[in-house]
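All protein chains but one are shown in place.
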């Protein structure tokens, strides 16, 4: 039996679960707080409250894909497997939140715009971003060799992250149905407070999810390493 | 007796095909995502005009199912070709039509599942009004799927063993499928426009006719294309 | 010196790719026919209305080129995978980007030839009025082709070596290409409507920008994806 | 090209590279149709009675014929169902070829030799009456060769026949009864006893039923 190849792949110590519960509790609190404190909007009425989930979800999506970009670059530079696993975890969580943004946006759009979907630049570019990272995840599942998987998905992740600024700027570049970025000062404080609190809660949630996924991925990799070593070790494994 | 054996063999092939499909992580997921991606491409190509989109919705849906389905057909034989498994499959005793039946059923399950997803997404993206009798619509769509899958599975058996199968399969399949596609598209379109089975009736008949012809013909001919 | 060697290697790869493509009976012919077939399918999907056809012509042309081109990209690495030729190719000394450059040039030639055929057929099928400055139009289309081929050749290097390459390549490629496609379609459409470079100007700029980004990024990243 | 194999006989087939040995085996296994000539396996014509022939023939070719995404066990289970044999013997077969430690692992990760062993396990399940082995010792280590030879001997004892394509007689020592060489499309006979030469029509020969006849 050859010794475990990379000592960096001792599986990480698990983070305590109560941290997760705390994060989740904070999220529930900010949601209730925002919904209770904000008055009904002049135009949208109580529908405005969708903002407290839709907008933070969109922002953490960008943040997660930003992590993919940085981690992928770092992986290509330093060839550190952990960076690859971090990128993968961030991509998974980012795709989830991207999907959430889409769904919540559609649920919001139906009553306010009268349609589930329209082919405007913000909506379509968000959908495209989602599809790009679905491709990223598919690529990962189709490639067996870990090193190869890391390099390929890093390339795809970096190219995919190019689309984040496109989504961001889409409302400026093209005339859209969708709201353009508003100035924080333009938003009245009773909305802003709730929004910022929720953004904080979503960010914590994202960090928690990414971290948990990352831990799991490291455990998987450690197992992969072990089975590889066993395979090379032969019959008696 | 022999028939019981064949049924057992068919079941084994369906199980094997669906299992390898499931195991090859995200096999189904990625084909379905591709179907959705193709729908999005159509949306871009047709431009943002809502009415134009709604008019073209039926056509786009069927083409997305077709283009993504073709990949599934090819994959279902690719599994056999890697490492010469087809050779082993052909060496088992028993009727060869059982092989075709197994692959056909597996592909039917696969494409139907994909159709459901693509149609659901398409309804949202193309702002289609869902008709009241949507179960009937699904039934009509199944007729279209049977035609596509029967011919697709059959041609894939031929093309998979040639080089350039990715090119050959659609090249053979698309022209042959045009009647089925046209009937499916028109029936779907009529139905979506609230036609309530009047104009679509003729198309449904035509569709059923083609299904029967294709099924009979492919079952009879499979023996010849798979052999040797 | 070393650069001269690289140029010689690139030439050898282009020659080899185009030769095998030509030899593999009907390689080019069938991909081009497939492009035309897809155009025909679009024609059916869009229905017989002449104005609707004309409006959708630019989109249909580009999608047909894309869908048929994807097959060419995968084929260009498939040749390397049969019998482990890629292994041998990677063992030759010299810079790896030369391999990418060779494949890119071969694919450019291939897709351009196909584009010409598809566009010619499309003009007839979709009853498009040919604008006076059609050479400029061709130039704009070449910009689109460069973007598609650069990204396609790059992603094919990965997908062709994974399982399920037929599915993976379009799944990765189509969403990334949407900006390029959109710009190409809009520029083409504006041009076909006699816009004379006013509305299409912005799109052409965007197209050129994406081409540069894609070319630089893929040349830099190829080393990583082909290695190992 | 005339060749007749008796029940219980093991014939080694030699010939230089590209002389048509693999092609010959594929014809007998009903995977290719010969353009001329006839071939009978236990009285059934391979050209017209393929199904009957396939009941008797086990073919071990250059390629393993396995599903990469199924486990070793699932591959054998599928084969057993297709062959109409009970699944009960699978574990015994796996144990015999020394793959118990990877029973539930996917074939994708197997080395060349491990895949060949799994193919051998399938033959062990099948126990064919006519065994066609195309360079069976490729990729096999010493233990694998011993396994293969043990299996051939066992079939031999049960009255089965075999044709083995070889380039190197050493690993097959003790299991091959006689060898024939293919040269320019004809069988060259090292020991002329067992062969009926049919000068007039060298491509066609009919053999008595009950023997594995290949012409």
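When the chains are written out, they are named A, B, C and D in that same order, and each has its own residue count from 1.
By definition in this document, contacts are C-beta pairs under 8 Å (C-beta built on N, C-alpha and C of every residue); 3 or more make two chains touch, one makes a residue touch a chain.
This is a predicted model, so every value here is computed, not measured.
Within the full complex, the residue among D:41, D:94 or D:114 touching the omitted chain is D:114.
Think of the hidden chain as still there; on subunit D it touches residues 15-20, 22, 62, 110-114, 116-117, 135, 137-145, 167-168, 170-171. Seen across the whole complex, the unshown chain contacts subunit C at 5, 8-9, 12, 16, 19-20, 23-24, 79, 82-85, 87-95, 227-228.
In the analysis below, only the chains that are shown with their structure count from here on.
Centroid to centroid, with C-alpha atoms defining each point, subunit B and subunit C lie 27 Å apart. Annotation: 47 Å between the Cα-based centres of subunit C and subunit D.
Residues of subunit D in contact with at least two other chains: none. Touching of two or more other chains is recorded for residues 128, 131, 134-135, 138, 142 of subunit A.
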